[in-house]
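Worksheet: one structure, shown below.
Left out: one protein chain. Kept in place: all the others.
For chain A:
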Amino acid sequence: MIEVSHLSKTFGAFRALNDVSLRIPDGKLVALLGPSGSGKTTLLRILAGLDHADSGHVHLNGLNAANLQTRDRRVGFVFQHYALFRHMSVAENVAFGLKVRKGANKLTKAEIADRVARLLDLVHLSGLAPRYPSQLSGGQRQRVALARALAVEPRLLLLDEPFGALDAQVRKDLRRWLRQLHDDMGLTSVFVTHDQEEALELADEVVVMSKGRIEQIGSPADIYDNPASPFVFQFLGNANRLDATIRDGIAHVAHWRTAATGLADGKGIAFIRPHEIDIDPHGRDATIRHHVVLGPTVRLDLRLDGDVHAEAVIDRDSHARLRLEPGQQVGLTARRIVVFAQD
C-alpha cells in the first residue's frame, strides 16, 4: 500500500505538484494520466526517491519514505528512454542490481547467472544476453529495462512513459504482455502516460492529472462514463465542446435541450462525443461539410445553426446506407450530452 498525502513540489516558479493525495492498494496497476507538465512524472520520481517533495508525505507499506534512500525503497524504475548502461551487455545490465547487493543478501556468481537467465527468459530475450544496448531495437531495450528493474524483486514497479518511444504494433504487444506480467508476478505498478487509450486499456485505476493537481481517480469505465471536469472529458477521447445556456435547470445546446440539474443559470459548457450522435437523413439540424473515411468508421464534419461546428462518427455501413453526401442537410440526435458550469 502506498499512501501519498498533500504532496507539493515546485521547480523555480513552476508548480509541478500542488497538494496531491493518493492511495495505491497492493496488487493494482495504476496509470498516472495527463498532458506534459501535469506533474505525473514528478510524482513518479518522488515515489522512487529520485526527487524530493517540498511538503507532504509518502508512506510505503506504512513506512515514511522520507527516511528511506532510493536504494532502500525496493522500487523498480523503468525510465522513459530506458537508461540502460551503455557499456554493459544485456546480461550485465540485468545483473547490476544483484551484483551491488551487500551483506547477508549477497548472491554468489552462480546464483546471479541463474537469476539473470531466468529474467531474460521471462522477457523473451535469452538469445541476446551478450549484446550491447546500442545493438537492440526499441522494444528489446524496453524489455531489458524491465528485466533489470525486476531483478531486484521490487515491491513497487514504476514506469515512466513505458511505451512512449515505440511504434504502434510493438506498443500494443508490449502492453498486453506487461499486463500479464503484472498479474503473474503479483506486482504493484504505477505507470505514467499521456495516452488515454493506453491508460484505459491497461490500468485497474486511472489517476487523471492536470497542472500539478489530481482531476479525478477511478476505474477506466468510471472516468470515461462520468468525467468529473471538462478537462477530464476532453482529455479522455474526442469530444465536441459546445457553448450552452442554462435556464431553470435546463441546458440549451445548439438545437438540443437537456437536463442540467444543480447548475446555476448562466453560461455553461456542453460535451458530446462524436460517436454518440445519430444522423437522420431527413432532418434539417446541420449541413455536412465534409466526410473522412477512417478505416471502419466515417467522420462527418458538420455545421450547425449559428455557424457552430461539430463532428460525428458513424460506421461505414450506416454511412453507405444513408447515402450521405457533403452539402446535404441532416437531422442530429445526441444520445448523451454532458453539461458543466462555465468556470
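Going forward, contacts are C-beta pairs under 8 Å (C-beta built on N, C-alpha and C of every residue); 3 or more make two chains touch, one makes a residue touch a chain; residues count from 1.
Going forward, contacts and distances are computed from a predicted model.
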Refer to UniProt and select, among "Tryptophan synthase beta chain", "Iron-sulfur cluster assembly scaffold protein IscU", "Sulfate ABC transporter permease subunit CysW" or "Hydrogenase expression/formation protein HypE", the name of the complex member that is left out. "Sulfate ABC transporter permease subunit CysW"
Based on the whole complex, identify which of A:Arg71, A:Lys267 or A:His290 touches the chain you can't see. A:Arg71
Of the residues A:His6, A:His52 or A:His81, I need the one that contacts the missing chain. A:His81
Residue of A:Val100, A:Ala221, A:Val293 or A:Ala320 touching the missing chain in the full complex: A:Val100
Note that chain A touches the absent chain at residues 48-50, 70-71, 73, 75-77, 79, 81, 83-87, 96-97, 100-101, 148-149, 151-152
